[in-house]
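Excluded from the complex is one protein chain; the other protein chains are retained at their positions.
For clarity, chains are labelled A and B in written order, and residue numbers in each chain start from 1.
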Amino acid sequence: MQSFSYWIGMAGITAFAVTAVLVLAPKGIDLFSATVLGIITAVGGGTIRDLILNVPVFWSLDLNYLWVAIGASLVTFFAESLFTRREIFRLMLYVDGFGAALFAIQTVDKSWAMDFGRPLAPVILGIVTAIGGGLLRDVLSGRQTLLMTRELYATPVLIGCTLYVALLAWIPDYRSAAALCCVGIIFALRAAAIRWDLTVPHWLMTKVKEPG
Amino acid sequence: MQSFSYWIGMAGITAFAVTAVLVLAPKGIDLFSATVLGIITAVGGGTIRDLILNVPVFWSLDLNYLWVAIGASLVTFFAESLFTRREIFRLMLYVDGFGAALFAIQTVDKSWAMDFGRPLAPVILGIVTAIGGGLLRDVLSGRQTLLMTRELYATPVLIGCTLYVALLAWIPDYRSAAALCCVGIIFALRAAAIRWDLTVPHWLMTKVKEPG
Partner (left out) sequence: MQSFSYWIGMAGITAFAVTAVLVLAPKGIDLFSATVLGIITAVGGGTIRDLILNVPVFWSLDLNYLWVAIGASLVTFFAESLFTRREIFRLMLYVDGFGAALFAIQTVDKSWAMDFGRPLAPVILGIVTAIGGGLLRDVLSGRQTLLMTRELYATPVLIGCTLYVALLAWIPDYRSAAALCCVGIIFALRAAAIRWDLTVPHWLMTKVKEPG
């Protein structure tokens, strides 16, 4: 299980870096910026989490996270035409969603185990970990952030993390099963949003935005 | 006094979250983003401060800060038409100014007591705490930040924090009275700026900006 989630994590890091380079490529970026923004997107959320938890940043303990982010960014930069083929880009969106789900639940688990501001703070950190890297990428590249779009990205994370905290409180003996279940729920919701282009419904918006 | 400043602090957190949702509502944001940005605005400055001071982030020790920020964001989201009534919005601006004054002086007090980079660093941290959350909100939502407008927000904080440091150095026995006095001064200056729409005078600008 440990080893399995490790490899899933690396796949998530890869997807974060790949999607970062792909969304930025049309703006015209150079090899170095692509790599820097790929790294920041991949490890940014977890870095903010570790700073707030006051633990060593995860990539300083296992450089593979950085190497994988660098490798994925470089490959994407040079093979951009491959990755933008619609099917592969969509595949990456799914892997990205799975990575976000996994990192969020890992974060809730880690901060719950540290007794960090239970029960609310672990949920907040789960969301920070899942969306922090993407927010940094968008801010540094001048894109509109996730928070200002109708994309359904963070809401599934909120639902899954909240459920996981409830399960940790109520049935702590089934922690692994609960974690798997919540990763699955986040991913299922995110996958549905990707598959059917679901967005936040109008009645949950302060103002209806025109599509596009 | 402790308990009183605690409740004032909660009122400040409320005002930070409420004003955040109100200024972002016209851009069209969803319920989730409104809450996330409300939380970030309310606790962002204090979080940066705690990271720099290398102490546990304040909201992990007392979740009420988060609950209040979440509650205020949700209420504002659903009762937006109420809050944008001009008088209530202005009231919120005053409470926001009071919260900023209080948090800034609390921060100077805390970092002075920790002997953190006296005498200059406490002033810097006071300003960071007062404006950090608003800067994060503006950067994440694509608004022009406070630093690029002529609004008189941070200057009163600078004046009050500097005065408080001077008083701490010269008359340390009158710490509580000095704190109250400096909170009052910051608030009075900020309230005057809100009341009479005061802005930074032209001769303190590198270039005169057209109003609006």
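Rule of thumb we're sticking to: a contact is a pair of C-beta atoms (placed from the backbone, for glycine too) under 8 Å apart; a residue touches a chain by one contact, two chains touch by 3 or more.
Not measured: the values here are computed from a predicted model.
Sort through B:V23, B:L63 or B:L158 and give me the one touching the missing partner chain.
B:L158
From the list A:L91, A:V139, A:L180 or A:I194, pick the residue that touches the absent chain.
A:V139
Just the residue numbers, please: which parts of chain A touch the chain that's not shown?
Within chain A, the residues that touch the unshown chain are 24-34, 36-37, 39, 47, 51, 54, 56-57, 59-61, 63, 66-67, 77, 80, 139-142.
Touching the missing chain, which residues of chain B?
Against the missing chain, chain B presents residues 51-52, 54, 116-117, 120-121, 124, 127, 135, 139, 144-145, 147-148, 150, 154-155, 158, 200, 204-209.
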